[in-house]
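Removed: one protein chain of the complex. Kept in place: all other protein chains.
Up next, chain A:
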Amino acid sequence: MASHGIPRVSGGTPDKSEQAREKEQKQIEQYKALEKSVVERVRSKDYSNDTFQATSQLLTQNPEYYTIWNYRRLLLQDVFAKEQDRKEQPETKDIEAAEKEGLTPPQREISLLIKEDLQFLVPLLKQYPKCYWIWNHRSWLLGTATRLLPPRNSSELWQSELGLVSKMLSLDSRNFHGWGYRREVVAEIERLSASSMVEKEFGYTTKMIQTNLSNFSAWHYRSQLIPRLLSERQADSEARRAFSDAEFELITKALYTDPYDQSLWFYHGYLMSTLNPANAQAPPILDPCTNAERLHYLEQEIENVKDMLDGAEDCKYIYQSLLELSERYLEVEAGNKVVISQEMMAWLIELRKIDPLRVGRWRDLEVKLKF
């Protein structure tokens, strides 16, 4: 209602947000229409190329819509099955082209379709690198290739995958999807080529750590590779000892550089846990892994970590590590040559000061250590 002749909206210029809203409304309607079309087509078993194109459009707008990925796979499966059952004689040029690649014509068709779909995924993956469904679809495409194509051809595809995942990890080295996918790719390549990639992958973790120390995934992968690495190298006790020492040296170097980085302490903790025979998650590095060895490393590391305090007195991880190491030490050697309970109490007090939010946790720790 216009009051005393003055309009409610001032001026004659159109309200911009009104324009934007209209535009958005149109986009919503288009999207809903597209979605309806795809769902109806699939329900009525219309597995035509038009439907396929429609899923492409929909997924480009919304790759998180996992049902549509499922539909896409239904369509592809249908096409692959039809390809394999095709009765007509293919054209000569198709036969020739297929022979060149060592494939039958249906296999070549399937290979081309898979490659096209992989291509379709690449820009989506770049835009949504953490979308489970995109990684999943890639995995499915490659799995299908392994099933339907000869090993030489599927191997090639897996090799390109390794290139792709390396590129993705260089863009975001902490994307756990990337690291998980990498393990999958490496496992498949190893199976198809009946050879091991452990040394190369171990080298890869070294390079990634050198690029970014704070890389939980890289350190974790490294720890997963170690048992197989050592067994492949047929490392004897001496070699294993040398390897263990080298890893401790590496992590010490990293900890001196940045004791405030939690991922480094996790790796340090992993190395210590390989000494604990009761720990099923961390197979031993040393062979044999005796109590004497365990004591030696515990003493060494307690001294080492104590040294790290100098200049980093406000680093809570150091105190936490010292208390953990001391606790283990007391389990192995209650004779207490290295750790004094007063020292441990002092560390606990520091911890409470630095991290007052976790006072409950430190109280539990105090009880556990029986102070």
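Here, a contact is a pair of C-beta atoms (placed from the backbone, for glycine too) under 8 Å apart; a residue touches a chain by one contact, two chains touch by 3 or more; residues count from 1.
What we mean here is this: contacts and distances are computed from a predicted model.
Trainee: Would you kindly match the missing chain to its UniProt protein name, picking from "Exosome component 2-like protein", "Signal peptidase subunit 3", "Rab proteins geranylgeranyltransferase" or "Phospholipid-transporting ATPase"?
Mentor: The UniProt record for the chain left out of view names it "Rab proteins geranylgeranyltransferase".
Trainee: For the chain left out of this view, which of A:Q25, A:Q53, A:T67 or A:N212 touches it?
Mentor: A:N212
Trainee: Thinking of the whole complex, not just what is shown, which of A:S111, A:T146, A:T252 or A:S321 touches the missing chain?
Mentor: A:T252
Trainee: Which one touches the absent chain: A:K23, A:R233 or A:K353?
Mentor: A:K23
Trainee: Tell me which stretches of chain A touch the chain missing from the display.
Mentor: Its contact residues with the unshown chain are 14, 19, 22-23, 166-167, 169-170, 173, 204, 207-208, 210-213, 252-254, 256-258, 311-312.
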